[in-house]
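Would you mind keeping the following structure in view while I ask a few things?
In this view, the complex is presented without one of its protein chains, the others remaining in place.
Residue numbering begins at 1 within each chain, and the chains themselves are lettered A, B and C in the order written.
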């Protein structure tokens, strides 16, 4: 509010300050559901040149925004309206201790002065980007959205530069290479961190010339192609169980990797851990060597240290791995050739496989839908497979697909990838309404829903009828819940055909 | 896990203990989305005779469960699986500090021993029911769901009885009645608390014989019929602004009641506040008299104290109110008679009104959809209108409708009410997938979606096209997003016809 | 900060607003340690007529302030300075998420506007007083202490009146009296709640004419004199164990009362619980009858309902109790007559007893020091014994004694009680520096420290020397740590002699 006698001073409102600061800090997309008291945030964002996407539910909005982090290297930033500063404690509209509920964010602030908005936005963005990436939270009191301040009082804040790189201790690098070279059964695990760091070039330079067997984690898939002859995914269990030295690149030994513990890992395995986040070293299994630094430069250090050494593709380790790969791929082929109805996942996926372009962004979630999809759908490029990842959350597919499609849309002609979402029918149900969002923004996404009647496996019509005389089945959907082609996907497909 | 040599001892698992305890404490419905590591909870609940409803999203599940509280007087109880006791800190599947995030619940516990399950369930239920109602939280570590304990170690815990009643100070009651009798412009505000306390009989006994003007809050509607000649809802603004004594029954002077402050209330108004929660007295406006106790007995105290006094329906206050009621009802009538297309809300609602049975449970949410609905759709019975209430949250309609329909379904023949949900198209979008849930459980609900193209008001096709050359409109949906009759609602309608 | 051109407008600073509001809401004492950035709070409080007591440590300050609650019925209010509004997130002096750390308070707020200070102070005080008493928290940003606002913008806020009373359901009262009258072995437990509610008159009117055996909890002592023939404290174990009906007045069945469970209580005991806080009903043991209301009016209800019934002092129950009282008092007498050195507690207390005036406020803390003190030092008046109470915290004695002495000092001549603090040497060590505070404010307190060489019991010199060749003893103090009469206590004693 301009003080008396200052009517001719140029002023700027809180939302304008907020939107400009976000833009200036490199924010390109905001996903949200606007409502009172902050409806004016959305137009302000659009005025500032930020793509504001109106979603149907905040949950899907946050999934969409979070996957932008994985695809572009920018973590989630949560911006919320809060109760007016003069209505605190009065039972204001949707008054709630929001700041406290967001205290686990890397930076969380309720704005108290207009002048400090650019400062807090830069700090929120920087805090989210530097160190282990994580979300930040900014709350703007309702009144501050329309309150204004003379523009002369606003200090410009520079865009926050990318985080500084750090390298591993050269002595540790040397020991790591020496250990890998002398290993009987080495294995490289390529984690989400490699994809997040855009370190695919460096990872390939390390692995490929040396013929090291590698295994991607779910979100690390595509850093090197799953079809690469060095990829041992089909022999995952044996590789993990028998490896004597593991180079763990940006991955955690959490439940996804069976905590790195026997019987899934050898009791004597030596872990060489490459990590940006020091608190992750030695979790569950003591790291034999800790290479602390950013993945890109540390991988470069490893490559330089390694020199010309090459692993023997015909040695005992590779032979055991290739043997197992052969066996397991045959099993999958057999499963895929089963012609019974309803089709099993392998058979269904086998057909779909051929229709999905190599460069597609594949969103794949559900339970069996995701697990089998991880095996069957090969990833050839990094950050093109989006699934539930470490946290295993269901229901994020629609938000992920929308975000991915928007990012592709902004790319120049010829560089865009199509977006395909393959979801279990249960997973789809969490946010299926976002199909409307996809359609409203005319996003070229193909949604495929696997009608397997709920979680794990459903029941057939007869069993369903029979069982319904009993209490309901909590894990099953009825056989007639059968998602079919809808207007939305037709629309989507049309746009797609137009573009690719 | 039974100790060695105890194979012949009868044991009971954690989920069975949990389910039995919930049942024994009167829990009838559980809404959820089960997943690893607690899939076995759902069957255990069903075995114990609890109605387990598999929803499509936990958000809608919690809306459904919470509205059961309003309809049956039992607040929300959140039951969650947590990480195994021996995997804490290891990066277990979906490991998260859940207990901390639920610390605002009235009782929140992570179970640590099987033996104490009945104790904690009773305490959680009792804590939620006694005093100001509020949710409780129980977390069961994954391993405890299948761990078992000899049945002899389990102490039976009695069902928690209904909360004890308390009465207001008789001296305060006396002063309150005296003040109301001598008031020039008295007003009774009937809040959600009256409905929640099932005190409709007592409220009517107080208001009707004395011809007091009354005004319901959104969730207090129907305690007395909106069509009652003493209801001054159509003159709401005048009634609030000019009343000199207000009897506030189980309502808060929060944003919904404009904080009780000028210019919406008279600066000199005297508030007589009847409240169960002492911390609510005098919020924003000092209560002139505080009647602290449960609504049922306190209303009885007021009735007894009042005796035979009756207010003059032809006096100045009633004349001013009736005059305003007349004016405003005419305005609404005119709005309802507008025949332009697209129809305005009043015109649309005017037609729908006649199709909604008097005893229907009406779920009504959205922005204008809800606000105008509050005016047009009269409530004739308590707890039959479900809307966003004090917190103003959008997206709860589908969950609310499902819960209401389940409760009606359990009632004896002839006592069931139909359930109608009238939602804005934006509101519907938050949880529209739950139509499948409604269909799966064959619930007789009629869903009506007001296609007004988004929040507040949308735009017509021409404007939309025009504007889409500009950046997107964050508050609007495209005109072609037009929810029409679907299989689900047809199914639902059919069941309904069958029943009513 | 006054806007330009408003120099002649009378303004008021944040600290002045805060101090005036506190005074106006009845705050009489503030205990604290002031420092940057809020040193100006202390003088502002003094200017407003509030007694500001500069303590040596915030911990003792909070003990002092909290005991004012017990003595005057006003819970703790925490006022803190916080970081300047324009330095949030910058690493400001002592910047910390204070609000979040105080979120368990009944009301917690960081002030954001000067105009709302009176509102928040009233709400903080009211929230702390109404319902179950508990602390509130107010944080004032450093800059707001000296920022000023035109006085015309400040709305006066009325002092918050005492909380409204509520009564128990008359039907429950009737059943309670009927149950007590027909009980074989009734017992009244007089809890802290009775003392806190100043309901001593009502408690006596109930118990004494009916000759009911009563047992005070530690903080309930003195509501009726421990020397009263109806007091069964010396037969505590038997009374609890054999009672068939217990009237529980403002007490919780927590660890102090052995959770109300066998073998310390009879498995079939029927509990009649009188409580202001509904969430306390039936904790650990289901209440047979729940009398929900304030103690004063509910006790009056019980008295009226009881009529003239009197219990038989020569019946079997009283005989068993009197027998046990006789035995235990003889044991204590014997212990007190032991003449060995070092003296045992009973012998030491036996001598001290005669020097402590009947009306003294006795602060008594430590381990054995407190436990045996509870038995030996009889309380004759309510709220005159201050000990660790339900939470069992050690180290609060000095703060308690200081607060008690200040309150006595403000009483008119002839109505003051002397203050005596008897502390274990370990307990004294937590806050012994506050002797200086007591001396600085010339408070007439006698501090007695029991030199028993640490927690439970220490060791003699010989053993100490011997053991010190071994690792140190964590629970013992060396025998030479022997607090003797200091200047401070001499000073104190002198003032005392002057006054009494």
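FYI, a residue touches a chain if its C-beta (ideal position, glycine included) is under 8 Å from a C-beta of that chain, and two chains touch if they have at least 3 such contacts.
Quick caveat, the model's predicted, so the values are computed rather than measured.
*Asks:* Quick one: which shown chains sit in contact with the chain that's not drawn?
*Replies:* A, B, C
*Asks:* Out of C:42, C:77, C:370 or C:386, which touches the unshown chain?
*Replies:* C:42
*Asks:* Could you tell me which of B:74, B:120 or B:238 touches the chain that is not displayed?
*Replies:* Answer from the full complex: B:120 touches the omitted chain.
*Asks:* What does the interface between chain C and the hidden chain look like in terms of residue numbers?
*Replies:* 32-36, 39, 42-43, 46, 52-54, 56-57, 59, 87, 90-94, 101, 252-255, 259, 283-284, 390-395, 426, 429-433, 436, 439-441, 455, 471-475, 477-478, 481
*Asks:* With the missing chain put back, which residues of chain B would touch it? List them for me.
*Replies:* Residues 3-5, 85-86, 88-90, 97, 99-100, 103, 107, 109, 112-113, 115-116, 119-120, 123, 141 of chain B touch the chain that is not shown.
*Asks:* Suppose we count only contacts with the excluded chain; which residues of chain A make the list?
*Replies:* Per the touch rule, chain A residues meeting the hidden chain are 106, 123, 126-127, 130-131, 158, 160-161, 163-170, 172, 277-279, 281-283, 286, 290-293, 297.
Everything that follows uses one rule, which is that only the chains that are shown with their structure count from here on.
*Asks:* Could you label the chain A-chain C interface same or different, taking same to mean over half of its residue numbers are used by both chains?
*Replies:* Chain A and chain C contact each other through largely matching residue numbers.
*Asks:* What's the rotation angle, in degrees and to the nearest 5, for a C-alpha fit of chain B onto chain C?
*Replies:* So the copies are related by a turn of 180 degrees.
*Asks:* Can you give the whole-Å distance between the Cα centres of chain B and chain C?
*Replies:* Chain B and chain C have C-alpha centres separated by 40 Å.
*Asks:* Can you give the whole-Å distance between the Cα centres of chain A and chain C?
*Replies:* Between these chains, centre-to-centre, one finds 54 Å.
*Asks:* Two or more other chains touching the same residue: where does that happen in chain C?
*Replies:* Only 123 qualify.
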